[in-house]
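Right after this comes subunit A.
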Amino acid sequence: MQSLTRLMNTTLTLQMPSRMPAAGVALQQLRGKTKVVEKPKPGAGQQFRRIVHFPEEYTVEPLKITHLAGRDPVSGRLVAKGIGGGIKQQYRWVKWLRDGPTEGAQEELVLEVLRDGCRTANVALVAVGDELKYILATENMKAGDILKTSRLIPRIPVRPNEGDAYPLGALPVGTRIHCLEKNPGQMCHLIHAAGTFGTILRKFDDKVVVQLPSKREFAFQRTCMATVGRLSNPDHNKEHVGSAQRMREMGNRPRSGLWKRKEGKHGRKIRRLPPMTTISPPAPPKEEAIKLTLPL
Partner candidate 1 sequence: MLKLSLVNQLRSTYKRCLAGQSLQANVADSEYSAQPVYPEIQDPSFKARKQRDAADWHEEIRQVPTVEEKLIKINIPRYYGYKVVDFNDSKIPYNALPLTQHYTRTVLEDLPPLPGSQVVDQGDQPKPSEDASFKTVREDVIEALEFAHDYYKHQEKLPNSAQPSAVEREQILTQIIVEQLNRALLQALSEDHKHLDEVEVDYNPRHEAFWAVGGVDPPKNVINSKKGREWQKDMANESVDRLVQYTGTPYLSLRHRRQLSPWKTTAESENIELSKQIPRFKHDPRTLGYSTKHQHATNVPGYWPKGNEQNFGLLSFQSRAHLQLRPKSYGESDLQEALHSLAIKSSYAWLLAQANYNGFNTYNELTYPMNTQTVITNGREWSFYEYQLNTLLLHGKYQEDNPRVNFCRGTKPLPLYAEISTNGKCVDFNDATLRQLLNFYANVPSIQRSNEEQQPYVASDISAYENPEQRDFIAKTFKYLASNRPRHLELPEVYLWEKLYKIDNNNRAMEAKRRFFTLDVNPWRRTLDQHDKVYVPRAIRGKSRENRYKKTYYP
Partner candidate 2 sequence: MRLTKTLCAQHIGWHFKKHWLVQGKRVPKETGAVAELLKLGVQVKNPEDLLNGKVERKIVDIVGTRVNTIPEDSSHPDWHSTVCHSYSDNNVLIGGLPQAQVLTNCIEIQTFPKQIEDVIASQQLPNSIDKSIRHAILASHVLDAEQVKLPKVRLPERPAFNLPRSYGISHERVNRLLVNKLLHETEKLAGRSVSIRRKLIDNATFKTSINKDGDLLGFSINAEKVIFANRAIEAVKGKFEGDLPDLYPMKTTISIPKHHIYQTDNFYPLRTDISCSHPHTIFTVFNKNLVKNAHGSGVTTSQLQARTLIKAFVVAAARARQLHGDSVEGALPKPIVVQSVQTDGRTFHFGVLQLNTLDLSANNPSKNYWFHRQNYDLFSECSYEAGRTHLTNYNGDVFRIFNAFYNN
Partner candidate 3 sequence: MSTRWYPIYQRGNPQLRVFLPNFWMKLIRPTEEQPPNVVTFSVSMEMTKYDVRSYLEKIYKLPVVDVRTRIALGETKKDQTYGYITKKDDVKLAYVTLPREESFVFPDFFSEKAEKQAKEEKSLDESKEGFRRFLDRNKKRPGTPGWFSI
């Protein structure tokens, strides 16, 4: 087999694609023929719970969703167990990019704080200019609040209010933040769950160290935008499901009963937190692999 690989590598000046960690290959036996179905592995940020039908342009209209019931939308195969059913919710498209001027600040008006069925935190409808958008609502946000957004990093840290968005470098140490950019320009996709927040611990060089809700510390670039405050609906994690039927209404199916909290491979282990990690710049986009066909 190894010789075969070597042979192929010499004849074709091609480079092996690193195997996608999330993609698994399932062989399904057809009658006399093997059909290869590629399906992703669970995890990696994909929920397999629903797809949202996004329009081409940003809109504040509640969007329609389609339930996936744990299936991969490409192959249609079951990937995640225990998902299915539930009340059909409407999705509110949150505008993740809080873009502000590099000089001065842009002011925005909160019109309404709404409940979104597809996420745990509340969303706030915000008006600026002739644009309407949703952002995640903070704990004490209410209609009529004025929010500020700026990309300016002053010499002395600003005194921010809840809901304002600033670069990490502009915020004082100890500030609670959410909706954090991993790298500058990369949509704010950290810290979204209800009641969570990150804390700015210290600053060094051009990095700012933030403790994320998982208690791990990461060093981000100081130009990463973050929104100030703790996310709304802080009692979400204390709320009881209440009944099995409520669980079904939430779109979860009965669990297998195999998982044990205190024992086994997946059970609890108490370990030290890993040391602070510096966020590396985003990897360059991967070259697309050519799929060669060979009728075997």
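Just so it is clear, a contact is a pair of C-beta atoms (placed from the backbone, for glycine too) under 8 Å apart; a residue touches a chain by one contact, two chains touch by 3 or more; residues count from 1.
A quick word on the picks: all candidates are chains of the complex that A comes from, given by their letters.
The structure displayed is predicted, hence computed values, not measured ones.
Every option in 1, 2 or 3 belongs to this complex, yet subunit A touches just one of them, candidate 2. Against candidate 2, in their complex, subunit A makes its touches with residues 1, 4-5, 8, 12-17, 19, 25, 34, 36, 59-62, 87, 90, 92, 106-109, 111-112, 114, 125, 127-132, 134, 146, 249, 286-294, 296.
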